[in-house]
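Missing here is one protein chain; the remaining ones are kept as they sit in the complex.
Our next item is chain A:
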Amino acid sequence: MKNFAELIKTLDSSNKTNVKVEALTQYFKNASDTDRVWTIAILSHRRPPRPVNTTLLRQWAAELAQIPLWLFEDSYHIVGDLAETIALVIPASKEQSDKSLTEFVEEMITLKRKTDDEKKEYLHRNWLSLNYYERFVFTKLITGSFRIGVSQKLMTRALSKATGVDEDVLAYKLMGEWDPSRISFHNLVLEESAQDNLSRPYPFYLAYAIEGEPEDLGDVAEWSAEHKWDGIRSQTIVRNGQLYIWSRGEELVTDKYPELAVFIDVIPDGTVIDGEILPWVDGNIGSFNDLQTRIGRKTVSAALLKKTPVVIRAYDLLEWQGEDIRNHPYIKRRKLLEQLYEDIKAYQTPLQISERIDLDSWDHALHEKAKARELRSEGLMFKRKDSPYLVGRKKGDWWKWKLDPFSIDAVLTYAMRGSGRRSNLFTDYTFALWEDKEDGTRELVTFAKAYSGLTDAEFRMVDDYIKKNTLERFGPVRSVTPKLVFEIGFEGIAFSGRHKSGVATRFPRILRWRHDKTIEEANSIDDLKAMIPK
């Protein structure tokens, strides 16, 4: 555990990519095989199931720290991270533990089946036998999310440096389903085996946002355009009579979308399609809010399946007749995809095709972009006609050209301390818009929360305002004298019964501080509703 905790500490304390890669490379060179496998698993979000629920963790930590539970909870609100809070409040001890990462993880796997008393004894004993940072890492392993600024790409690069295996090959090998408690480092990283690869998706090719104008891309004839659909990026894999649907988050989601099972009957073996999972409501693309009702549900009721079915809108073909065709030119891959679509269209499966647009001019692109809201797309994609399908986010061949966000001027009404890196500032805000009441007056009604978009200096100024203009405190939340107006941007909008304002917005964030506006000049809920696509 010592070397793993030391690795996490180094990764967590540096902002410099080369320092992180170097630390990981050294670790991968020196760690034991099983520790290496577990480290790859942990850094690619494959952890053993959580052995203890967080309610019990909090109780037991408060008990060991000899503080009341409410005080632990309040501290947690301020620290912003459960494992960090636990590591901070537990008293320091002189004891040491020499157990390896693998031993700890294996203990945690068996811990799940133990009684609460045994679990508590295990936690108390280990919390007291680890130093502060080891205690933090140990608790992180139990609680889950290990966000320490190491992308899978960065880890893969270090692993490649340590083993000499090509980075793109590694990215492919590490995808898909594998069980860290069974697979050996040799099988996972070093050895190529066809059988293992049956369910494996290809790494997604991701586009950068266009920086200037599309004209900067050069000759329009070299480019193909299409709309950028706003759902979940996915890969549909049919191999050996099996269907696998992967989401971009590298999650196997086949079981969540039973309506896609029909693909088995129509898509030939040895096919991989890159496409977007979209909600399909009454013959039209639904809102992202509709899709939210499907995400995160493992079992789907018949009623929901009828109300909000999904479709796959295909972008690209990555494997055909069992052959990896990612190196073929984009246009050639599209031809095969379009042929496949034509062949199975008559069966009316949930497979659709994302129309390709041959541009006459860059002006043409502008006209297409203008239709995006109506078509419910997020904007346009430009793909170079002769481009291969690359790995990860690469510049040059694919670009996204997104719509400007919706925007509205709203009033800051509530604030909460930020979490993690912003724990001592009020940076999480609630915004309100005007709503007319029956008696002719109007009131501010909450419509969205946002916590990004200001500079550090602006956050400090707003924080200062909040501290001096607090009206009431509700636990960690403060209500604030309405005075500050901000322009709030968001990507999507839909009616919603769950929101007080009657409207749900997607990705709300602060675009700018409207120093020039008074609260009277802020927008109304009616203005917001007028933005919802008909």
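One rule holds for everything that comes next: a residue touches a chain if its C-beta (ideal position, glycine included) is under 8 Å from a C-beta of that chain, and two chains touch if they have at least 3 such contacts; residues count from 1.
Methods note: contacts and distances are computed from a predicted model.
A single chain of the complex does not appear, and UniProt lists its protein name as "mRNA 3'-end processing factor", one of "Formate dehydrogenase subunit gamma", "mRNA 3'-end processing factor", "Carbohydrate ABC transporter membrane protein 1, CUT1 family" or "NADH-quinone oxidoreductase subunit N".
Checked against the hidden chain, the listed residues A:Lys161, A:Lys402, A:Arg460 or A:His499 yield one contact partner: A:Arg460.
Which of A:Met1, A:Val89 or A:Val485 touches the hidden chain is settled by the complete complex: it is A:Val89.
What chain A contributes to its contact with the hidden chain is residues 12-16, 65, 67-68, 70-72, 74-75, 78-81, 84-85, 88-89, 91-92, 149, 419-425, 456, 460, 463-464, 473.
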